[in-house]
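Single-structure report; data block below.
A single protein chain has been omitted from the complex, and every remaining protein chain is retained in its original position.
Each chain carries a letter (A and B) given by its place in the written order, and its residues are counted from 1.
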Amino acid sequence: MEIINFLNLVFVAPIEDMVFYPIFFTEVVISGLLTGIMYSLVALGFVLIFKASGVFNFAQGAMVLFAALNLVGFIEQGFPIWLALVLAIVVMIILAFLIERFMLRYLINQEDIILFMATIGLTFFLQGFGEMLWGSNVKPLDLGIPNQSFEVGGVLLNEFDLFAAGSGAILVGVLAVFFHYTRIGRALRAVADDHQAAMAVGIPLKTIWIIVWSVAGFVGLVAGIMWGAKSGVQFSLSLIALKALPVLILGGFTSVPGAIVGGLIIGVGEKIAEIYWGPLVGGAIENWFAYVLALAFLLFRPQGLFGERIIERV
Amino acid sequence: MLYRETGQFKISYAADQSVFPISQDRWFVSVVIAVAFFVVPVLASEYLLQAVMIPLLIFSLAAIGLNLLVGYAGQLSLGTGGFMAVGAYMTYKLTTAFPDINIIIVFLLAGLIAAFVGLIFGIPSLRIKGFYLAVATLASQFFLLWMFNKVAWFYNYNSSGTITAPPREMFGVIITGPMASAEIRYLVTLCIVIIFAFIAKNLVRGRLGRSWMAVRDMDIAAEIIGIRPFQTKLIAFAVSSFYCGLSGAMMVFLWLGSAETEAFSINESFNVLFMIIIGGLGSILGSFLGATFIVGLPILLTNAPQMVGLSMPIDMQKHIEIMLFGSLIIFFLIVEPHGLARLWQILKEKLRLWPFPY
Partner (left out) sequence: MINKQADQQFAIDVSEVESVFLQGEYKEVLLDIAEVSLAFGGVQALSDVSFDIYKGEIRAIIGPNGAGKSSMLNVINGFYHPQKGTITYKEEVRKKMSPHKAASQGISRTFQNIALFKGMTTLDNIMTGRILKMRKGLFWQALYWGPARNEEIINREIAEQVIDFLEIEAIRKTPVGKLPYGLQKRVELGRALASKPDLLLLDEPMAGMNVEEKEDMCRFILDVNEEFGTTIALIEHDMGVVMDLADRIVVLNYGCKIADGTPEDIRSNQGVIDAYLGVSKNK
């Protein structure tokens, strides 16, 4: 009897719940999708930098936080919103410049893990710096984005979430076009493949890197705005960097559409797992579900959904 | 001139393969160990022992463990904290269930369990490499910590969720628990760490170390020579997790006295990773040096302002500490990516000539 009860709890009851209460299920899915878009935005920053400089930028999460902190800080100082936005973008560009000047330039020939470690150091630095400048309290971020809830076919939706989704989609579209159809995009891809070869054909590495890190900074700002407006700008934003990793696994490290799809899958998967199976085991499945999902995925497809197949030759 | 090797030649392979082939090294290490055993416990204050020496040794052991996996076998792992937690919690369960077994034996048993868990979580390394593997190890980190949090059996159903080291004794002396003195705990830690550092050194200079390094450098070629990469990687995971588990157990039982899962969070995993990067990948000495750096730096940063006469609000201090930490890591990686161990080697090279100019 115990076993039957257990099997019922784990396999049957949750599915029943999903089927008998489709509206709730849809809301869970949508909520998951929207969280997923947020993850994707962060993952997008990763993909950009990795695609263009081969660097796995662990500091992306800290950049999200830093950008948002600056924005809120400027607004609090009394600047009008549009000016604060411009200033925040300028700060990210300056940051990109500084990163290239003081970090990337010296580490150009090192192994990947050294660069990765350096970005972790950068994470610490940005966190400390941002909090030193603006303080470490949670800051609300109100940008005047509409936040009304409304119903569609019985399902509860929210204007803000749709706005976030929309911005994400537009951003992805622009970036995808940029990478594939412009000269700079091609240069970026060359640099990601092989720094030295790219230099040998005359691609200006420094400029490319500054461009890429600035764009990633901008993407970070957008992500920071979305997350911050939803739950306030605070330190834990930088932990989102860790959550973006499973997204990258699923989507592949070098694919912009992959980051989106990966984010959506992780967002939905996490939500569903937490709502329907969470109560069985005491909750907080969200802490590890994304990683286990990524792990399971890796076992079957080591290069992710959209990543490039690695063929090793001897 | 101090470090001349001339005149020291080996006439047997055994001598050539010894841990410290150069006699100056042997002297130096003997002196350090003698000081560690006889001078430090007598002269050092309780604060120094508790805040610096004991954690330094414990984290050196964890760093050695991670270095075996990352530096020698080339498998990137971010799950150190989780495996340390396994060691700690399993020690707790075992010693509360069987209080009569000698605590050192319990440590070793817990280490074996941690090794087994590490083995399981190392299975993905068959198909996954590099950063992907790192993300996979994150799964182990988060899952294990969640498990130790949620499943109350692990902390004997007590309401606070913390595990506390019960008093245990050996040879009539209390070595764990609130009554154990810092000196005793320090000496026990020192013995354990020296023994296992020696074992680690033995492993890496023999067949196993070479297999690990071969798999790290080019696992395809290694396979063609006859090394089995999967087995080699699994052994690396197992041994590394043993070391991490042991150090986790020591952390709770010989240092902190009690702990929650927070003590083994992802931050610890990154800390230990920093230790081996800064100390030097693929070097046992580097593990010690890196641990010294990472354990010592926050203490230095906390105490330095007072020593210089500045006073700063606590949270400002914390922020500057974090910033400085991050910048120092970047600085280090730029200046000497092979870590303190390489700097040490360079120093020894210079000592060959000093005080002569060339």
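To be clear about the criterion, contacts are C-beta pairs under 8 Å (C-beta built on N, C-alpha and C of every residue); 3 or more make two chains touch, one makes a residue touch a chain.
Note that the structure is a prediction, hence the values are computed from the model and not measured.
The missing chain, though absent from the display, is touched by one residue of B:I227, B:V252, B:A291 or B:L340; that residue is B:I227.
The residue touching the chain not shown here, chosen from B:G65, B:G79, B:G248 or B:G282, is B:G282.
Check B:A14, B:L43, B:I314 or B:V335 against the missing chain and you find that the one touching it is B:A14.
Counting the whole complex, the residues of chain B in touch with the unshown chain are 13-14, 17, 199, 202-203, 205-208, 210-211, 213-214, 216-218, 220-228, 235, 239, 282.
Just so we're on the same page, only the chains that are shown with their structure count from here on.
Computed from the mean C-alpha positions, the centre of chain A lies at a distance of 32 Å from the centre of chain B. Taken in their complex, chain A has these residues touching chain B: 56, 102-103, 106-107, 110-114, 116-118, 120-129, 131-132, 136, 242, 245-246, 248-249, 253, 281-285, 287-288, 291-292, 294-295, 298-299, 302, 312, 314. For chain B in complex with chain A, the touching residues are 76, 124, 127-132, 135-136, 138-139, 142-143, 145-146, 149-150, 220-221, 224, 266, 270, 273-274, 277, 315-316, 319-330, 333-334, 337.
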